[in-house]
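All protein chains but one are shown at their positions in the complex.
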Amino acid sequence: MINVTVWNEFVHEKIRDDVKAVYPDGIHTVLADGLSKEGFACRTATLDQPEHGLTESVLNSTDVMLWWGHTAHELVDDDIAEAVARRVNEGMGLIVLHSGHFSKPFKQLMGTSCDLKWRVADEQEILWCVNPTHPIAQGVNPSITLDKEEMYGEFFDIPAPDELVYLSNFEGGEVFRSGCTYRRGHGKVFYFRPGHETYPTYYNQDIMHIISNAVRWAYPAINTRPEFGRTEPTRALGSKVMV
Amino acid sequence: MINVTVWNEFVHEKIRDDVKAVYPDGIHTVLADGLSKEGFACRTATLDQPEHGLTESVLNSTDVMLWWGHTAHELVDDDIAEAVARRVNEGMGLIVLHSGHFSKPFKQLMGTSCDLKWRVADEQEILWCVNPTHPIAQGVNPSITLDKEEMYGEFFDIPAPDELVYLSNFEGGEVFRSGCTYRRGHGKVFYFRPGHETYPTYYNQDIMHIISNAVRWAYPAINTRPEFGRTEPTRALGSKVMV
Amino acid sequence: MINVTVWNEFVHEKIRDDVKAVYPDGIHTVLADGLSKEGFACRTATLDQPEHGLTESVLNSTDVMLWWGHTAHELVDDDIAEAVARRVNEGMGLIVLHSGHFSKPFKQLMGTSCDLKWRVADEQEILWCVNPTHPIAQGVNPSITLDKEEMYGEFFDIPAPDELVYLSNFEGGEVFRSGCTYRRGHGKVFYFRPGHETYPTYYNQDIMHIISNAVRWAYPAINTRPEFGRTEPTRALGSKVMV
Partner (left out) sequence: MINVTVWNEFVHEKIRDDVKAVYPDGIHTVLADGLSKEGFACRTATLDQPEHGLTESVLNSTDVMLWWGHTAHELVDDDIAEAVARRVNEGMGLIVLHSGHFSKPFKQLMGTSCDLKWRVADEQEILWCVNPTHPIAQGVNPSITLDKEEMYGEFFDIPAPDELVYLSNFEGGEVFRSGCTYRRGHGKVFYFRPGHETYPTYYNQDIMHIISNAVRWAYPAINTRPEFGRTEPTRALGSKVMV
């Protein structure tokens, strides 16, 4: 059983009617419902909870976390953002969705500005798989069409991904590296672009299929952690003396 | 003319006789002397100077920075470490040497613990080039033998390098990814392992040849910076309205 | 059930007493025995069989192939080598062992000379994991010591691996990229260095654990194959006419 925690800032859904109309109980609820059907044990956590719902106990019992944030990145406590990034380094999987590109944990794990171009114009996005044998792409058609989405455009200021899985084409002419994998410490990170708050993207079966695949892919490796620090020679060093 | 700033914490050389014997005027002086012979305009900066010698004016006029630190990483001011990492993202080259793997700017740019194994036992290190056409390896023999060095061993907790240029073999049986390149924002980063403070590594011609090549490689690209933020369609969107 | 075909040229074992002493029934038998214990359905095939044991029917029913060859690379029929490489592109996994670096299928899939340095001197090899969360490294200690192995040294003339999983340290001072992954078409390739014919390397539990992990990793993805060739627009092109 994979333990998933879906984190959502849950701000737009409470104050904007156009968002409430799409996600009346919050984006996190739709994500958690979709993932529960795949057999994952899902919890949700939101900004307004104590410690944003990300207590040490929650973090330590989470295998894979999803992160959706947009308007309130700066309200996330520095210590909690750092705890999330540290847990990724310790092995927790992290799936960063859409405007989460500017979240504190993602920026800390990337070391870059994570900036990009954007536009909201009800325009069509088509996602194309460029890595068809990747576990994250299994069982999904080679392309996915979303009739209306926010545009995100290159240059996307991220480190070159370890693996590039999806690219997006936007009607207005832009492209975007929409599905990117990274390993950080003992954890895996997947950035996945779609999911503007005014569009029903997370009700799309293909999008949820990809996120489900990503949860399985990001599940922590079972391997023994390597040791760090001062170490004895693996091969005899003769008469040499360690200082 | 490439403007190089060599930063050194300059602590060991003032308080330990064994280090003073090797680098009486500080590691930074030997590095700056070696690079000056290659025609670079070199300055030095140290921890004990105001703002660690890294004022805004120095940062803004630096093309490539070298960073050596070991015992005093925590004494580097957070704001200055952040300014260095930000300047890298804006285009400044950064060459992180040896124990600089644990420096604040490098850890911030990597997003990982940057931890490793180590041992000081006067043991032999042999560096092997695994990317012979890389600019950083030009004019250098396929292998370099250092009779005595500190051992650094895997697992080295860094993101997978964009390019791997050198690997080290240590007498005691370990290996290490010793020459690693990264792009972060508009800047380039090269991590280069050799250079323990008690050994005369930076007097070695081959080592200085590699560092000189790295300075040239890390020189900022001249390209126009891409724009970020809200953007008009590149291709006409018909009747669609931007929100 | 994963269908594995272990291919071995099976020449040394028949004509050299020192090899016969280690692998009396051939290297392929020891490999197949070890993998069968892991629950894979294993067949073997050798050079001296009709079509080298790699008929179309065998190829089409193989999920993952292991390849060991050394002295008889040139005796492998060009058409069969090409059929193997083509099957990899169609999805079959391929695990290339030791001196298989010079085999026809591997060279064809790499596009380089695949040349390297070597020496047989009963020397110690220590393999280090540099990618501890990779599926191929699960359940294996961070390092593996082989008391006696042939040395392979850099520069190893291969394309930069998609992922680097193991590095080797040799007693005589060399290093080697010993565990390398590649994706070619719809298939996955793992090159794994250890396994000189005069040493009992394939009786080592850790080595077989890594090979077993690699078999599971290289199992063909289930994804629909993307289509190629002339295609209709995914988004309406207005009045434009396809030629």
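Here the chain labels run A, B and C in written order, and each chain numbers its own residues starting at 1.
Throughout what follows, a residue touches a chain if its C-beta (ideal position, glycine included) is under 8 Å from a C-beta of that chain, and two chains touch if they have at least 3 such contacts.
On a predicted model such as this, the values are computed, not experimentally measured, just so you know.
**Student:** Which is it among A:Phe170, A:Phe192 or A:Tyr219 that touches the chain not included here?
**Tutor:** Of the listed residues, the one touching the omitted chain is A:Phe170.
**Student:** With the full complex in mind, choose from B:Asp18, B:Glu56, B:Glu82 or B:Glu227 the residue touching the hidden chain.
**Tutor:** Per the contact definition at the top, the residue touching the missing chain is B:Glu227.
**Student:** Tell me where the left-out chain touches chain B, residue by residue.
**Tutor:** 91, 124, 126, 129, 131-135, 137-143, 145, 162-163, 169, 171, 183, 186-188, 220-227, 234-235
**Student:** May I ask you to list the residues on chain C that touch the chain which is not drawn?
**Tutor:** Within chain C, the residues that touch the unshown chain are 85, 89, 108-113, 115-123, 151, 153-155, 157, 159-160, 162, 171-174, 182-185, 226-235, 237, 240-243.
**Student:** List every residue of chain A that touches the chain not included in the displayed model.
**Tutor:** Touch set of chain A with respect to the missing chain: 124, 126, 128-132, 142, 145, 153-156, 160, 163-164, 167-170, 173-175, 177.
Everything that follows uses one rule, which is that only the chains that are shown with their structure count from here on.
**Student:** Same or different: do the copies chain B and chain C touch each other through matching residue numbers, with over half of them shared?
**Tutor:** The interface of chain B with chain C is built from mostly shared positions.
**Student:** Report, in whole Å, the distance between the mean C-alpha point of chain A and the mean C-alpha point of chain C.
**Tutor:** 33
**Student:** Distance-wise, how many Å sit between the C-alpha centres of chain B and chain C, to the nearest whole number?
**Tutor:** 36
**Student:** Which positions in chain B touch two or more other chains at once?
**Tutor:** In chain B, residues 153-155, 160, 173-174 touch at least two other chains, as defined above.
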